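As you look at this complex, bear in mind that one protein chain is not there, while each of the others sits in place.
Chains here go by letter, A, B and C, matching the order in which they are written, and residues are numbered from 1 within each.
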Amino acid sequence: MTKKAFKGIIAYPITPFTENETVDISLFKEQVEQLIINNADAIAPLGSTGVLPYLDRTEKQLIVKATIEQVAGRVPVLVGVSNLTTKETIEDAIYAESAGAQAVMIIPMSYWKLTDDEIYDHYKKVADQVNIPIMAYNNPATGGVDMSPQLLKRLLGIPNVTMIKESTGDIQRMHYLKKELGDQVDFFNGSNPLALGAFVAGATGWCTAAHNLIPKLNVALYQAIQNNDLKQAQVLFYKQVDVLKFIVEKGLPRSIQAGLEILGKKGGHLRSPLNVLSNEDKEQLKVLLEHATIE
Amino acid sequence: MTKKAFKGIIAYPITPFTENETVDISLFKEQVEQLIINNADAIAPLGSTGVLPYLDRTEKQLIVKATIEQVAGRVPVLVGVSNLTTKETIEDAIYAESAGAQAVMIIPMSYWKLTDDEIYDHYKKVADQVNIPIMAYNNPATGGVDMSPQLLKRLLGIPNVTMIKESTGDIQRMHYLKKELGDQVDFFNGSNPLALGAFVAGATGWCTAAHNLIPKLNVALYQAIQNNDLKQAQVLFYKQVDVLKFIVEKGLPRSIQAGLEILGKKGGHLRSPLNVLSNEDKEQLKVLLEHATIE
Amino acid sequence: MTKKAFKGIIAYPITPFTENETVDISLFKEQVEQLIINNADAIAPLGSTGVLPYLDRTEKQLIVKATIEQVAGRVPVLVGVSNLTTKETIEDAIYAESAGAQAVMIIPMSYWKLTDDEIYDHYKKVADQVNIPIMAYNNPATGGVDMSPQLLKRLLGIPNVTMIKESTGDIQRMHYLKKELGDQVDFFNGSNPLALGAFVAGATGWCTAAHNLIPKLNVALYQAIQNNDLKQAQVLFYKQVDVLKFIVEKGLPRSIQAGLEILGKKGGHLRSPLNVLSNEDKEQLKVLLEHATIE
Partner (left out) sequence: MTKKAFKGIIAYPITPFTENETVDISLFKEQVEQLIINNADAIAPLGSTGVLPYLDRTEKQLIVKATIEQVAGRVPVLVGVSNLTTKETIEDAIYAESAGAQAVMIIPMSYWKLTDDEIYDHYKKVADQVNIPIMAYNNPATGGVDMSPQLLKRLLGIPNVTMIKESTGDIQRMHYLKKELGDQVDFFNGSNPLALGAFVAGATGWCTAAHNLIPKLNVALYQAIQNNDLKQAQVLFYKQVDVLKFIVEKGLPRSIQAGLEILGKKGGHLRSPLNVLSNEDKEQLKVLLEHATIE
């Protein structure tokens, strides 16, 4: 499978928990199945949405295994393997490859702000140990590091670092990436409220948890872009933008869990300290979801 | 002339000076003529590009008069009348209307950060004294005040405040304006690097000084948007984005003055403390302009 | 008079207006007299507190003349002469010197962000035209430019630029100034809530409008520092910090005007768009002033 495996709507499942905060694999598989049925172009477990850093090694391996089994080759799988230490990142990446993932995603998680050289070495050491493509993921809001476009360009010098995901929400950064790296690399948008702007700027795909709640609108937006129909894309975007802003503002795990319940599905529980949305927030999300219809 | 007079490319002339730093009206008129010849949809003197706050009352009136004369009704004229004090803003707005301008633009210039009520009263007092439409202009980078979308909405309650210009460079703000105010008001983009994103978000027009240097690319981008041709708009945008970023980063008056000289036209002089671009910057702009061609 | 003329409490009068918004020179003189009676070490008209940029040339000259007359040599006078253009700054500086001021203060006001070279040239051109010392004033919040410590150091290479006023509220910047420039230059603190920290860092004086309202506490704090009595300085600072924070947060002209009225004195009127404090804010200031007593 080539690096061009990933495009369109890359759907991020949450990691649901049971009432006593253990991982609920059975519910996770149901949720993944829904993403596939609703035409996701790829499945990406263990992202921020999947509360990756709140899980231990065993739990992460269970999630990877469950994803590969449930997807069963229908779409490609992109596994998050980010860790604070290089050693654990390598171990998780090796596991993901051996389990059958098509690619891994790495955000340079940071407690101590890393230098550019430290980030480069981190990616290089992981890349040397796996054969599948790596998506370098920039998201200062959760990862704590803001990789410059120059650093992203440097990372692409590592042979199997072939994709970039940008979640800064800075459209000008996407312009830079497209302009500077355009033909070397696919870039993916991870900022939900920027979905339209990023596709217009040339993004290959949209990494989104919104597909758990409003899959038809997500898929139709990508389709309008493919059809070069700007006016239709604009209409579709404005139908979903309020939901996109809400889920980002309130936090993806909380919002998707609540949204699934609102839609009559099972959302499972969250792991402390994360807690469910307030009733007021749930009420607001309910109204937004009612208005976010494709007709 | 209705409020719908303004759309498309609203071109901002610089205010050129002679060597001893007096306003060069003759050169100004030549520059305005070029904007019209190159298919600007409107002319907007005394914007930030026109170094409005560096001019005295007499100079500003000369510029307004020269613009109206030169344009001679071929396109609508939008005059900047911003001042720190309410009294001077009213006086300049009355003059612009009497001289024949189709609309005035007001940014709430701020030395002391104004409260929302102070800003509202400022606009209200000016609006009460003129009959032409007012464009409320938000640009924290030069004006020092960042008007919230809520305040902008409130300003639209003043009958002749009918247009909004946004220069924050925040695409999500434009989404909000379009979504909340869409049918009540036309919004205009004043952030050059956001030209594509803003049109895609629904902007009625693009307020730009770039038209002094790369008018064909500016006009063609607007045309592609009108034709609902996203792919063509994207191609045209990437041809001009580096020039757009450069002129914003280095300052519009300095960059346009230098760019005109590079293109073999007269740029005039700047008023101190503003000074010409460094030779290194000029060299860079020269290269960017050579690459910013429509073919 | 040497550059060491300025130290201690440098008091900033407001510029009071009559009901129809003309400058009230008679009330201004009364207010200046109060500052002197209350042991100000210097008087600084036409600062931000004195709404310098909202005044025209004639008004500014009236204020300078009135200050010199009223002070009558009892303490040194420091006149604000900042303007957007270099030409007007020179003219105002020459006037201040001729009228008898001991020094002038210049903030590089900025609409278009100035380069370091432009700022340097601006100061150099003014300095070449006057013989009295110049205080370079850094206040990004009102002036729009943030001068780096390196630029401030460079400005001190101009012979009569001998004082620096820092209003960024960044205590680490003061450490840098003291450490790098310590023996070459006096630095003054313009951030009221940092009064204690700045004196402890080695500031020669405190530029403050608070002296219009709580002169005893201001003077006593400086005295405690002179006495090397840290514990007493701390006690005195905590008695006034809430007033200091309030007047900065609500804006100095508005707060001083309201505070004078609360204290039973005449505050005069403000010039639009600036408007008086809300009743709620006045009530809060009243309570704070009641608690800000020296006993």
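Just so it is clear, contacts are C-beta pairs under 8 Å (C-beta built on N, C-alpha and C of every residue); 3 or more make two chains touch, one makes a residue touch a chain.
Treat the numbers as computed from the prediction; the structure is a model and nothing was measured.
*Asks:* What shown chains does the left-out chain touch?
*Replies:* So, spelled out: the chain left out of view touches A, C.
*Asks:* Please identify which residue in C:56, C:229 or C:283 touches the non-displayed chain.
*Replies:* C:229
*Asks:* Sort through C:5, C:155, C:196 or C:256 and give me the one touching the missing partner chain.
*Replies:* From the options C:5, C:155, C:196 or C:256, the contact with the absent chain belongs to C:196.
*Asks:* Specify the residue from the set A:34, A:61, A:86 or A:284 that touches the hidden chain.
*Replies:* The one listed residue touching the chain not shown is A:86.
*Asks:* Tell me, which residues in chain C touch the chain that this view leaves out?
*Replies:* 169, 171-172, 175, 178-179, 193-194, 196-197, 200-202, 225, 228-231, 233-234, 238, 241-242, 245
*Asks:* Please give every residue of chain A in contact with the chain that is not shown.
*Replies:* 21, 48, 51, 53-54, 84-87, 108, 111-115, 117-119, 121-122, 125, 141-142, 144, 251-254, 271-275
Criterion: only the chains that are shown with their structure count from here on.
*Asks:* Please remove chain B from consideration and report which sets of chains remain connected through touching.
*Replies:* Ignoring chain B, components are A | C.
*Asks:* Roughly how far apart in rotation are chain B and chain C when fitted on CA atoms, stated in degrees to the nearest 5?
*Replies:* For the C-alpha superposition of chain B onto chain C, the angle is 180 degrees.
*Asks:* Calculate how many whole Å lie between the centre of chain A and the centre of chain C, each centre taken as the average of the chain's C-alpha atoms.
*Replies:* Chain centroid spacing, chain A to chain C, equals 52 Å.
*Asks:* Which positions in chain A touch two or more other chains at once?
*Replies:* In chain A, no residue touches at least two other chains, as defined above.
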